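Here the complex is missing a single protein chain, while all its other protein chains stay put.
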Amino acid sequence: MFESRIASPFAGESDAIASLGPIGRAVLRCREADIGSISDKLGIALPRAACRSESNGPSSALWLGPDEWLLLHADLQDDWVSRLAAHLEGELCSLVDVSHRQVALAVQGARAAEILASGCALDLSPRAFPVGMCTRTMFARAEVVLWRTGSMSFHLDVWRSFARYVEALLREAESEN
Amino acid sequence: MTTGHFRTPSGGRIDRSRPLRFSFDGRSYSGFEGDTVASALLANGVHLVGRSFKYHRPRGIMGAGPDEPNALIGVRRDQGRYTPNLLATQTELYDGLDAVSQNRHPSLEKDRMAVNDRFSRFIPAGFYYKTFMWPRKAWDRLFEPRIRAAAGLGIAPSESDPDSYAQRYAHCDVLVIGAGPAGLTAAMEAAKSGAQIILCDDRAAMGGSLLAANQVTIDGAPAARWLAGMLDSLAGMANVTLLPRTSAFGYYPHNWIGLAQKLTDHLADAAPGQPRERLWQVRAKQVVIAAGAIERPLVFPDNDRPGIMLADAARTYLQQYGVEVGRKVVIVAAHDNGYRTAHELKDAGIDIAAIADIRGDSPVAARARQAGLRVLTNAAIDGTTGKLRVASITLTSGGKRETFACDAVLMAGGFTPSVHLFSQSRGKLMWNEDLQAYLPDQSAEAERSAGACRGHFALDEALADGAEAGRSAAEAAGYPFRPAIIPLACAVAHPVGGGGHIGAAPTSDPSRPKAFVDWQNDVTAADILLAAREGFLSIEHVKRYTTTGMATDQGKLSNINALGIVAEATGRTIPEVGLTTFRAPYTPISFGTLAGRARRDLLDPARITAINDWAIEQGAVFEDVGNWKRAHFFPKNGEDLHASVARECLAVRESVGIFDASTLGKIEIVGPDAAEFMNRFYVNAWTKLGVGKCRYGVLLREDGFVLDDGVVGRLAPDRFHVTTTTSGAARVLGMMEDYLQTEWSDLDVWLTSTTEQWSVIAVQGPKAREVIEPLVQGLDLSPDAFPHMSIADARICGVPMRLMRVSFTGELGFEVNVPSGYGAMVWQAIWERGQAHDMVAYGTETMHVLRAEKGFIIIGQETDGTVTPDDAGLAWAIGKAKPDFVGKRSLARPAMTDPDRKQLVGLLTRDPRIVLEEGAQIVAPAAEDRSIGHVTSAYHSSVLGKSIALAMVRAGRARLGERLEVPMPGGSIAVDVVAPVFFDPKGDRVNV
Partner (left out) sequence: MLIIPCPYCGERPELEFSYGGQAHIDRPLAPSDLSDEEWNSYLYVRANPKGRHAERWRHIHGCARFFNAVRDTRTDHILATYKVGEPEPEIPA
């Protein structure tokens, strides 16, 4: 009866800047003492080191703050977060579904870091921002989560309402020679 | 077309196989690839390029770089691409370049405003301050318009700039500013350590003074060959980024440097769409400033005629561009560079009529005489002649006065180190008496200066100083120590060092007034002396009174001479007089560079909801709410705002409307202490709020004033769904985190923003239930099962839904929250269902009217940061039994309980057709000179058929029934004070 496909706000698609499609997302928050047991129940080790990520199959956990992780699942299913919550029954923590709060772009290729440097003030050289590093930061005037998934590939998560703004700026940077 | 009569037969770094045509003030000329507009004009014998700012005196090219005060030109590419105030000395020539001079009417040769020069004795420094004071009325009508018409430099482009501008953040271990001898060795030594290097230079070609080095060898090779090898080596290193045409314009805290890179201005045909300039925001671990030095002019009578220029500029034009600045030249010198210039020009076949050295005899003078040059020592400079070009100069030496015919006069006053960027970095300068210069002393940043900008003027010193600076900068950036390289062996035919003259040059005729200190702002030595006589002692005051150093060149040539004159006039030393502040930008940069991509649609983020595209298709008119784009109203058939809103309001009250409320802030509060946190944070009591129920929450600042409001739903004992105002979303979450992290870290509760997780589709009106009920799965929407102020998670259209039965309209209402990726789909489904009930889409204006009819406040409209809950009629919301909540203590302060505080009331105009103006003041008929309140909201209510208003009025609740007045320019408007609920006061309509 209804076409329940998830709408993407992005306008274009290119090799360097590509939409990553629907992704499951949840914000997990807990106290330091509970990281171990929660990691066990999630089946993924919540990183304790600042700005680092852990991946296990389609799932990843990105450190966003000392008590805050962004859990990602490559394939979005509407009940993914409620199933996770069931695993965490009895744990002292907060788990909130934010799958639709953000949308993701892959920025990739030899010019990936340069394109991002048009709006991101962080040092994106591999020594300062190695593969696996992730952080909230700003891209121009939009807050984003930037995650380096390969030497020449980044995952950029942005709040949905800012998606076209961020995409338009990235495409302008992409068009520069 | 004029050809270049003043071009040498060979030499220079121009490409003589590539001639270029260009025009200046409509006349055609030719030049070569590698020329600047200035060098190409000089090659054609054109010195006259502008009129001065105040006196409109004819002015010529003085310099060859960023210090040029006179040669400001406008360059036009097409209607939208006109750039004023470019320095001809830094504008690279391209084929077809179209340049015009500035500040002259009708032409450079005949300028009407040149009459100012004849009256110059009547318009000295401070003239404006003293003259245009009386009569007062004349200022607006006469003086200001005339002054404004005469003021301004260049003409602003009339069209929107069609070019694009890029920006990039960059990080490096060592940023080297300036690619002259010191900068090159600094970059090379730092690069050898493996450090990441950026080397920038404002010119097209790197090399600085080496580009014009003649009779100089480095390491046994001619300077040009050494330079080429050096640049090749640097370009081949993967850890070195070379940025030519890139000006370091500003040095900001923590080694943050702004670079402006010109990308296409030198091209006749730039690839379409490519950015014209790029702003680099560089964060460097270490900075090496190798900015060089600027030659000082000499201050003597009539020192501003075209053809009078800096000696080193003349040398640069000869050696770098193959241009003779004159055929018969007099050099006035206070520094050995005058002799070097004389030798090099003479070797090129130019007639040197005389060298007038204001100093005494010296070995360099003797050597010049041996070479056949005429040298006058202890010379005084008495003046020049020539209307549009210098024709003669009169000198006195040994008691003998003599006039020399000439077509160029070159000034060598010594070199001033370019300490601008060092000073911008808040480094401390120190006066060096030997070198007669301010030099960098204590650094405030991770920075070092190298070469001429710290007084190492000799080439071998500059090369060695740069190498050491580069080596130590790399070491300080964490790269392994390496021994410094052996200094390079240099052979320089005519070495120059420090010294020179500061202040007015000696003249035997001090009565002549036109000895210019600041060419661009037309400030003379006499002006500065006048300021000193009138009691201006601080150099900062002298600067502002005379405007010296305040033009676009920021006094690169003038400041130090002005200091010298003030010092002499007030009997102080130069360090006692001090220095004015160096400010960014070092040279002017375009607004485009600063704006970058932040223009037009990308000026600021336009936040859009999932329903945005649908609203655009429906023809909605949008308004900005913070960064959000919100549908303001949905006009049909050419309706205006009023007609559209009247129709939308009636439809919601009579049937049903749909409204995009997605922008409301949403926060999920989770944890066993969630209710306790809510109790401490909001004024309300939350403990007893049942699961599945909602409550209207009010939030105060600690000072007791209302900050935000919104409906809060309880999803589980340990989980709340909190909504905030659209504009308060980030502020409220930030304040919650502040209390949790810094005051109440004992609480087990966490906050997560879900603002954008949910699209919020408000369905409001008597038919709301009928519209959505068939789409909802897993929830009984009947009034008993799901009464007003309920919340539940269920499904709609096959996707997850969080449904709230709430109303900001006073009608039966639901807010359908769905994951925002499904927002457009669910909206469309509800819209289609609604058509059977004549559903309207309504915008923010209708939402405002409907809530005003019900007396619901809007944060920021009824409240202004000075409104307590009681003022706003919200005292009922306060949990009276709670010992504490944010802002509670402040509510007990005496001023907060004053019965005369402004309180929320309704106003009805006696004439129901008149809609009050929001913000209008309110008075009592008996005391019309005292405001007792203001109108906060006013609309025409189509439902009630009259105008309504909300207002904050002193002791307002005690005034119900009183008649007040709203004084307006057209007369007072009579209003009656009523309760602030105009429609359905009992609230029956939400409970159906």
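As written, the chain order gives the labels A and B, with residue 1 at the start of each chain.
Convention: contacts are C-beta pairs under 8 Å (C-beta built on N, C-alpha and C of every residue); 3 or more make two chains touch, one makes a residue touch a chain.
Keep in mind it's a predicted model, so treat the numbers as computed, not measured.
S.K.: Which one touches the absent chain: B:741, B:777 or B:866?
M.R.: Considering all chains, including the one not shown, the answer is B:741.
S.K.: Which listed residue (B:137, B:254, B:600 or B:880) would be found touching the missing chain in the intact complex?
M.R.: If we include the chain that is not displayed, B:254 is the one touching it.
S.K.: I'm checking contacts with the chain that's been left out. Which of B:225, B:328, B:426 or B:482 qualifies?
M.R.: Only one of B:225, B:328, B:426 or B:482 touches the chain omitted from view, namely B:426.
S.K.: Looking beyond the chains shown, say which of A:12, A:65 or A:150 touches the absent one.
M.R.: Considering all chains, including the one not shown, the answer is A:65.
S.K.: Looking beyond the chains shown, say which of B:483, B:638, B:774 or B:883 touches the absent one.
M.R.: Of all options in B:483, B:638, B:774 or B:883, contact with the hidden chain holds for B:883.
S.K.: Take the complete complex as the reference. Which residues in subunit A touch the chain that isn't displayed?
M.R.: Output for subunit A: 50-51, 64-66, 68, 121-122, 135-138, 143.
S.K.: Against the chain that's been left off, what residues of subunit B make contact? List them.
M.R.: Its contact residues with the unshown chain are 252-254, 256, 281, 283, 426, 444, 702-703, 734, 737-739, 741-743, 745, 883-884, 888-890, 892-894.
Just so it is clear, only the chains that are shown with their structure count from here on.
S.K.: Hey, how far is the Cα centre of subunit A from the one of subunit B, in Å?
M.R.: Spacing between the chain centres: roughly 33 Å.
S.K.: Residue numbers of subunit B touching subunit A in their complex, please.
M.R.: 164, 166-171, 196, 271, 273-275, 281, 283, 597-598, 601-602, 604-610, 628, 668, 670-672, 748-750, 752-758, 797-800, 819-825, 829
S.K.: Can you list the residues on subunit A that touch subunit B in the complex?
M.R.: 1-9, 22, 27, 29-31, 67, 78, 92-102, 114, 117-123, 125, 128, 140-142, 159-162, 164-165, 168-169, 172-173, 175-177
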